[in-house]
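A single protein chain has been removed from this complex, and every other one stays in its place.
Read from first to last, the chains carry the letters A, B and C; within each, the first residue is number 1.
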Amino acid sequence: MQRVGVFICWCGTNISNTVNIDEVMTAVENMPGVAYSKDYQYMCSEIGQNLVKDTIKEHNLNRIVVASCSPRMHESTFRKAAEAAGLNPYLLEIANIREHCSWVHKDKEAATQKAISLTRAAVAKAILNDELIPGEVGVERRALVIGGGIAGIQTALDIADAGYEVDLVEKTPSIGGKMAQLDKTFPTLDCSACILTPKMVDASMSSKINLYTYSEVEEVSGFVGNFEVAIRQKARSVDMEKCTGCGICLAKCPIKTALSEFEEGLSNRPAIYTPFPQAVPNVPVIDRETCMKFRTGRCGVCEKVCPTKAVDYDQKDQILNKKYGAIIVTTGYDLIDLDYFGEYQYMDHPDVITGLEFERLVNAAGPTGGKLIRPSDKKKPKKVVFIQCVGSRDKSDRGKSYCSKICCMYTAKHAMLLKDKYPDSEAYVFYIDVRTAGKGFEEFQRRAVENYGVNYIKGMVGKIFPTNNKLQVNGVDSLSGEILQIDADMVVLAAATKAKPEADDVARMLSISTDSDSFFSEAHPKLRPVETHCAGIYLAGACQGPKDIPETVAQASAAAVKAIGVLSKSKLVNNPCVSEVDKSICSGCLACADMCPYEAISEKIVEEKANGKIVGRRVAEVNETLCQGCGGCTVTCRPGAIDLKGFSNKQILAEVDAICR
Amino acid sequence: MNYSYYPGCTLKTKARDLEESALNSAQALGVNLVEQEEWQCCGAVYPLASDEIATKLSSVRSLVAAHEKGEKLVTLCSACHQVIKRVNHDMKTKEDIRDKVNNYLQLKEDYQGESKVIHYLELLRDDIGFEALAKKVKVSLEGRKIAAYYGCLLLRPKEIMEFDDPERPTVLEDFLECLGANVINYPYKTECCGGYLSIDKEKVVQKMVNNIISSALEQGAKEIVTACPLCKYNLENSSLYNKEDISISYFTELLAEALDVDVKED
Amino acid sequence: MSVVASSTSVKNVEEFEPLIVAFCCNWCSYAGADLAGTSRLNYPANIKIIRVPCSCRVNSNFVLRAFQRGADGVIVAGCHPGDCHYMTGNYYTRRRFSLLKNLLEYVGIEEARFKVDWISASEGNKFAYVMNDVLEKVHKLGPNRKLRDSRWKR
Partner (left out) sequence: MSREKITPDITQKETVKISEISEENILDCLQCSKCTAGCPAIHGMDILPHQVIRLLQLGQVDKLLNSETIWSCASCFTCASRCPRDVDISKLMEALRLMVIRVKGSNKLKVEKIPKLLQKNMPQQGIVSGFRKYVK
C-alpha cells in the first residue's frame, strides 16, 4: 500500500498569490493514495526540508510529492531530504506549480485548478515510482580546455595546480587569445602583455598541461567522467620538437604580404610565421594558402635556412583520440563585421578603425612600434572621435540587441591613452549611456572626464563624411540639442562583440545549448553560472556572454573548481533512469540497438527450455553505464519489452490520465 | 525581351528626356519596354500610414496588369519605383491590406504581390549585365568626371527595396564605369535632396542640395547623374549650381550617349 | 454544447475550455517553459505539461491516450533538430510523429489539434507563443470528440 505525502510550497507569495493553497490542500486530501499533506511558506528552507524529513518518519510515508518550483531547481534538494529520512530518493516527484503555473497565469481560479491537476499527475506518477539505485562509473582524471585565451589559460593553470592533467586546445598557432592583442587593461592601466605572458609561460612549462595549438576539437562523445574526444592537430609544417624558435625562416621567407591576423590586418607577415614575438609555443607555422612552396612547388627557402631541419612540407594533419573526465569551453568572442555600417566609413576609409585595431596602434610591439599615427598618412591625429555602441543595443538586423559590456570601459581607456601620448590632442566620445558597473570602473571613467578632459557627448553619430584630409563627423549632443560637426583626424569604433562564428557547431558537437545570439547557455543564470546543462561540461569567459578580463578570470577559476570536483572523484554515480529490457517478451529484433545513440544496447543469448531442450534465444540487453536515459528505444520496441526506469510507460500514462481526468 | 513599363506623371511632362533616352537605349540593347495601357499616377510618395488603402490602388492596378502579362514591371523614376515596389511588398506581406484591396478591386483572381518590380538600373545590372553592356558601348565616356547621386528613394528601406547597400551603394558607379566614365566618389551621394520640401521649405532644401553639390565638386566631379526628376530639379536649384562647373543629367541620357542613340532635343 | 470546462464548476457550463497536454523534453522545451515562467510570459492555464527526458521518449500511445481521455489538443515539444541533448532523439520524434499525424488525419482528428514543435531552453517567448497559438486554434475547432472514449468522462 503506497502512502503518499504531499508537500505544497507557497514560495513566499510567488505561488500563493496566484494559487489558492487551501483549495489545493482540500483537493489533495481527496486524491487516492495520499496519506498526508502539508503546506508551508518555504519548503526548500531548512525548516521546510525538516518538515519533509520528519513527516516521512512520523507518518510512515513511502512516496513523496512536492508541489513547488521547477524540478530543475530543487528536485535534488528534496531528493536529498527524502534520502536523509531513509527513503529512496527516486520515490519523490515534483509538481511544477511555480514556473509552469503561478508565474504564467493571472487568473487565480484557473491557476488553482491547474495546480491541482499538476499535483494529481505527480501523485499518480509517484505511486508507480520504484526504488532506483544508481550505478557507478569510473572517472578519467584529465580535463580538456577548448580555447587558449585568458579564460582557457587560467582554467588550465588552476586545474593543473590541483594536480590533474589538462589538455589545452587552441585553434590558432599560439595561446594568448584576444588579451594578447590588448595594450593596457582597465581599470588599472597595467600592460596586458606584462600580466598575460607570464601566465602563458606558466601554462607551457607546467608538467600537467599539454598544449595543443593549431589544433581543433573535432568530435566529442561520451558523458561526464568519460568523454571521448578527437582532436585534429593541423599540419604546422614545422616539427615542434626540432624547432628552436630562432626565427631565421621568418626573416628569409620571400612572401611578406600576408595580412597579420594578430595585428588586425594593420601590418603584414610572412607565409611562415609566429603570430607575435611572445607566442607560446614559439614555433612558426606555414600558412599553406599563401606559401609559394605549397602554391607553386617552387621556393623552399625556409627549409634551406632552418639550422635544425625542422621545416617539414610533408607534415599531415593528425587526429588524436583522448579521454577526459571534464571539459571546459573557453572559446571567446569576436567583434561584429562592420560591412553594413557604411555610414561610419569603416570599410572605405583607413582612418576609421575598431577598438581592437586601436589597441594594436598604441601598442609598443604593434605595427607602428607604439607610435599612434593615422593609418592613411602616418601623421599624428589631433582630434579623435570615439563612437560607442556600434552595433550594440541594436536590435535591427545590422547589430546585436545586447550591451557588449566592455566598450564603455575600453573607450575611456583609449581616450586616456591618446591623451597620455598626445596631451594636446582632443578626444570626443559619443555614447548612448555610460555603463561602468565594476570595481573602480566609475572612478576610471570619471578620471577620463575630470583629469584628462575627454569630451563625453551623449548622442550618436549619424554619418562620417570623409573630406580631403579630415573625417567630418556629423553628430548630435542630445542633452543640449546642439547639432555637432567635428573635423576629426581619426575615428575609433567600439564595435559590438559577438559569439564566435563556430559557436553553434561547438555547441552541437558538445550537446550544450546556446542563446539566440549563439553564446553558450549556462545551467542557471544566477546559481549555476559556469555549468552547462550537460554534466561535466563547463563554461568560462566571453563564449558565455560579453565579459571583461576580471570577470573572465573569475569565471575561469570557478569552472576549474567545478571540473576538479569531477576529477577528484574516483567514481561517479550514474543516472539510474535508464532503460531495461523485459527479456521474457523481447523478440530479439534489436531495433532498439540500431536506434540507441550511445551503443548501450547489445544482443545477448539467453538459454531457455523449449520442448525439453535447452535452446539459445537472442534478446537485447542494456548496458546501464552507457545508457543515458533518453528513452528513444522504448518507442522502437515492437513487443513493448523495453521500458525506461523513472519515466515508464505506466507512469507517463498515469500522468496523462490524471491530467485528463 | 518584353517588359511592362510604367512611366509615371513626370516622365510624360517635365522629364521627357529621362523617358526618351531610356526607351531609345533600351531598344538599342534589344529590350522592349512596353508602356502599360491606362496607367495611373502612383501618387509620387508611398503612403506611410497603415490605414490608407485608397492611395495604394493605382499602383496595384499596374502591378496586376504586369502580372496578367507575366512580365516584370520596369520603372524609371525613383519615386514611382519606391511607391510601386513598396505597395507590392504590402500586397505580398500584409494580410489586411491585401484583403481590403482585393475586396475593393474585385479582380478575376486575387492579387498577392506576384509581380516583380524592377528599376531600369536593375534591369541593366541583373538582366543584361554590366559586362555585356560595356561591350555595347560605342562612344566611351572616357575622361569624364562623373559623380553618381542616388538620393533616398532608390535605396531605402533596404529590406523592401532590395536594391543596393543603402549606405555604400555601387550600382550607379558600376554602371558609369562600364560606360567608360571616370567615376567620382563622394560621401553625400546617398543624402536626401529635400524632395517635396521644395514646395515651401526652399531654404531647408538649399542647404541640403548645397551640401551634395559642394561635396561632389570637392572630389572633382564635373557631372552628376541621377534617376529622379525631383532630385534633378532640386540640385539644379542649388545656389552652387552652375552649368559650366557641373552639369546634372539622368543616367539614361549618358547611357543613350554611350550607345550612340539619337535622342530628340526639346 | 455540454462539455464541462476542465473541472471548474464555478465557470459557465456553456463555455468551452480546451484541455491541452504538452509533452516537453527535459533539456530544451521543459527548460523553455521554465524560462517562460521566470520571464512571466503569459499563456493560458489550459496547457498542462508532462516532463519526459527526450521528445523521443514520447510514444504515439501517449498521444492517443490523451485524446482518448478527453484532451482537445496535444503538443510534443523537443530540442531543435541538431540540438538534441541525446544527439539524435528528436530526429526520431520528427519521423514518428509525421507518421502519427497521417494516422490522426485518417481517423478524422483535425490537424491543428496535434502539434510537434522545437523549442529550445532559450526560447521562453516561443514557448508561450506556441502554447497560445495551439490553444487558439483548438478553441476555434471546439471540443475533440473523435477519439474520445465515452466511458471516460471529463
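The rule we apply is simple: a contact is a pair of C-beta atoms (placed from the backbone, for glycine too) under 8 Å apart; a residue touches a chain by one contact, two chains touch by 3 or more.
Remember, it's a predicted structure, so these values are computed and weren't measured experimentally.
K.L.:
Missing chain touches which shown chains?
P.N.:
A, B
K.L.:
Which is it among A:288, A:393, A:508 or A:604 that touches the chain not included here?
P.N.:
Candidates A:288, A:393, A:508 or A:604; residue touching the omitted chain: A:393.
K.L.:
Touching the left-out chain: which of B:23, B:60 or B:79?
P.N.:
That would be B:79, which touches the missing chain.
K.L.:
Pick out which of A:474, A:518, A:587 or A:623 touches the chain that's been left out of the picture.
P.N.:
Touches the omitted chain: A:474.
K.L.:
Which parts of subunit B face the unshown chain closely enough to count as touching?
P.N.:
Spelled out for subunit B, the touching residues are 8-10, 13-15, 41, 43-45, 47-51, 55, 77, 79, 151-153, 155-158, 166-167, 191-192, 194-201, 203-204, 207-208, 211, 228-230, 232-233.
K.L.:
State which residues belonging to subunit A touch the missing partner chain.
P.N.:
343, 389, 391, 393-396, 398-399, 432, 458-463, 474-476, 478, 481, 483
What we mean here is this: only the chains that are shown with their structure count from here on.
K.L.:
Specify the contact topology among the chains shown, as one of line, ring, star, complete or other.
P.N.:
Per interface graph, the chains form a line.
K.L.:
Mind checking the centre-to-centre distance between subunit A and subunit C? Centres are C-alpha means, answer in whole Å.
P.N.:
Computed from C-alpha means, the inter-chain centre distance equals 31 Å.
K.L.:
Mind pulling the subunit A residues that touch 2 or more other chains?
P.N.:
Answer for subunit A, listing residues that touch two or more other chains: there are none.
K.L.:
What part of subunit A is in contact with subunit C in the complex they form?
P.N.:
Residue list for subunit A touching subunit C: 70-73, 96, 98-101, 103-107, 109-111, 113-114, 116-118, 121, 507-508, 511, 513-516, 521, 533-534, 577, 595, 597, 628-632, 634-636, 644, 647, 649, 652-653, 655-657, 659-661.
K.L.:
Which positions of subunit B touch subunit A when the two form their complex?
P.N.:
The contact residues of subunit B facing subunit A are 159, 165-168, 187-188, 215, 218.
K.L.:
Residues of subunit C touching subunit A in their complex?
P.N.:
Contact set of subunit C toward subunit A: 6-8, 10-11, 19, 21, 26-28, 30-31, 33-34, 36-38, 40-46, 48-54, 56-62, 65-66, 69-71, 79, 82-89, 92, 96, 120-123, 128, 152, 154.
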